[in-house]
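Notes for the one structure printed next.
One chain of protein is taken out of this complex; the other chains stay put.
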Amino acid sequence: MEFWKDPINTIFASLLKSFTSGGMSEILATILIWLIGILLFVTFAMVLDIFLVWIERKVVARFQDRLGPNRIGPFGIFQPFADIVKLLIKEDITPVGADVIMFNLAPIFSMMSVLLLWAIMPFAPLMVGVDLNVGMLYLVAAGSIGTLSVIMAGWASNNKYATMGAFRTVAQMISYEIPMVAAILVITVLAGSMGAVGIVEAQEIPFIFYAPLTFIIFLISAIAELGRSPFDLNEAESEIVAGFHTEYTGMKFGLFYAGELLHSFTFGGFIALLFFGGHRFFGLEELGPIVGALIFIGKALFFYWVIMWVKYTVPRIRIDHMLAFNWKFLTPLAFILLMVTALVGRLFLESNWLVPALFLSNILIAWLTVEYLKSHARKEREKEEALKPSTQMTQH
Amino acid sequence: MQITQILFLIFAAIILGSAFKVVTTKKMIHAAFWLIVTLFGVAALYAMLNAGFMAMVQIVVYVGAIAILFIFAIMLTRKELLDSAAPLNKNWGVAALFGLLSFGGLYTLLRNWEGFSNKASALSTDVDMITELGTALVTPNAYLLPFEVASVLLLAALIGAVYVANEAKSD
Partner (left out) sequence: MQNPWIYVGLFVLVGMFIPIAAIAIAAFLGPKKPNAIKQSTYECGIETVGDSWIQFKAQYYIFALVFLVFDVETVFLFPWAVSLNKLPLFAVFEGIIFILILLAGLVYAWKKGMLEWV
């Protein structure tokens, strides 16, 4: 019963007792148990990553009205294992003139930046790696390490196209970090805490009802930050071969690819955490942390599916449209939302009208934005109409 | 020796070693990457002091923005990617001598300073540090004016960057 209520601490206490009774000092035993726990956790993340490859291929197949892998194992479930074996036995080709140390460090940093995020993901309030009180800044910092790995990969490849692709990818990733951080700031204002567990505990009513427009901004920024479609100009085969990971073969490419999928799943988990209550599900989470963890994984898989849905539905966006969309639309909108949410949230802090007021203010801003866009489009159209008749007359 | 002292010495060695490599490496872009190692080392030192917010700010701002800006600046001003010039000119012996003399002078000056044994008053542990920081930033008696002036400073930086970039684009 004790185990059911608080699994991690119970296991930790019992292991600590058995290690220290053998004569080890307490600090060393704690570090050793933590190390074993982290190894198991990261192994779980990598195994989940393998199944994410299978889910991705099945889902893209269904979106494209075909079956996907179904030969290896029931429903093709052993396909990713075959993929891993294939990647492991491929040859490691290092292009001539490449910077060997950085060439090899780049996929390691890319995978490390994703695995670092798992330290703060709260599967349930009692099942979290470490509850840092600066959790959301930690999320941004892990994103910065990912950006760094892209520059390293692009530069170390000694390939013009890889370098160009890397710079474009970095320009895209850093641009979309700003609306993402502004959306996280809105959630921090509403929750009163920056730590992941604090945000989950503050969500008696999920924050999606407090800030729906912020959810849309965060979703778009997260998809752009991940480098997934429709923002995947820098990896698209018809555009720039494979962008910054053109020169990578075998398992190094596998680390980039699997790292991107795991990153998408992790962001699905963060969307579930920030906007949809994390481990909550109409009271079912009272049964225990393990049930809460399963609910969290289910929600994370659902949002991973939403990210895939966007990927396989919408066409690709050009880079200048992408950057203009970010700096001229998303960033001002995100900051205006932050100001309005801070003001309305503070004015209605203790009253029962908090949620309707915030929801209505979001709807108001959305409506004003649509009106502004319509008038802007009308002006652009009128400008073009004004240019047209003169050219038609000269053609006569 | 305690484990914290050993960790501090390791991180200090990483910081000093990579800072040394920044100035002595041949390729400019390697210098930028050694600088990134130095910045990570400083963030690790902040984390050891349990100043989590400062460590994260160090990584987000320094590694995530300023280091990338440095790399872009190197790319912008070098004709080839693989530029490698001699990092040290022939006066490096005299410069090293001056560096050692300054270090020796500082060491003898500070050796008997009693400020090293002063302990700052312990912060109260029952309030959340970030809430304290936020309160301090907006209280008129504390740091409100520097907070708003910081935003004006950032605005000045942005306007300056726009001006310089305009000049660069027009020629």
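We call the chains A and B, going by the order they appear; numbering starts again at 1 in every chain.
Just so we're on the same page, a residue touches a chain if its C-beta (ideal position, glycine included) is under 8 Å from a C-beta of that chain, and two chains touch if they have at least 3 such contacts.
None of the values given here were measured: they were computed from a predicted structure.
Asks: Using the touch definition given at the top, which of the shown chains does the missing chain touch?
Replies: A, B
Asks: Sort through A:Phe78, A:Trp305 or A:Trp327 and give me the one touching the missing partner chain.
Replies: Checking the options A:Phe78, A:Trp305 or A:Trp327, the one contacting the hidden chain is A:Trp327.
Asks: Looking at the whole complex, which of A:Val53, A:Ala124, A:Leu137 or A:Val200 touches the chain that is not displayed?
Replies: A:Leu137
Asks: Considering the complete complex, identify which of A:Phe123, A:Phe167, A:Phe270 or A:Phe303 is in touch with the unshown chain.
Replies: Checking each option in A:Phe123, A:Phe167, A:Phe270 or A:Phe303, the one touching the absent chain turns out to be A:Phe167.
Asks: For the chain left off this view, which of A:Gly97, A:Gly298 or A:Pro356 is in contact with it?
Replies: Checking each option in A:Gly97, A:Gly298 or A:Pro356, the one touching the absent chain turns out to be A:Gly97.
Asks: So which of A:Met46, A:Leu284 or A:Val355 would be touching the chain we can't see?
Replies: A:Met46
Asks: Which chain A residues would touch the chain omitted from the figure, given the whole complex?
Replies: Residues of chain A in touch with the missing chain: 27, 30-31, 34-35, 38-39, 42-43, 46, 87-98, 104, 107-108, 111-112, 115-116, 118-119, 129-132, 136-138, 157-161, 163-164, 167, 170-171, 174-175, 177-178, 181-182, 185, 188-189, 192-194, 241, 246-247, 250-252, 254-255, 319-320, 323-324, 327-328, 331-332, 335-336, 338-339, 342-343, 345-347, 349.
Asks: Since one chain isn't shown, list which residues of chain B touch it in the complete complex.
Replies: Touching the missing chain: residues 44, 47-48, 50, 52-53, 55, 57, 60-61, 64-66, 68-69, 72-73, 75-76, 79-82, 128, 130-135, 137-138, 144, 147-148, 150-152, 154-155, 157-159, 161-162, 165-166, 168-169.
By our rule, only the chains that are shown with their structure count from here on.
Asks: What residues of chain A sit close enough to touch chain B in their complex?
Replies: Interface residues on the chain A side: 27, 97, 102, 132-134, 137-138, 140-141, 143-145, 147-148, 151-152, 155, 158, 163, 167, 170, 174, 177, 193-194.
Asks: State the interface residues of chain B toward chain A in the complex, per the touch definition above.
Replies: Going through chain B, the ones touching chain A are 3, 29, 33, 36, 52-53, 56-57, 59-60, 63-65, 67-68, 71-72, 75, 81-82, 128-130.
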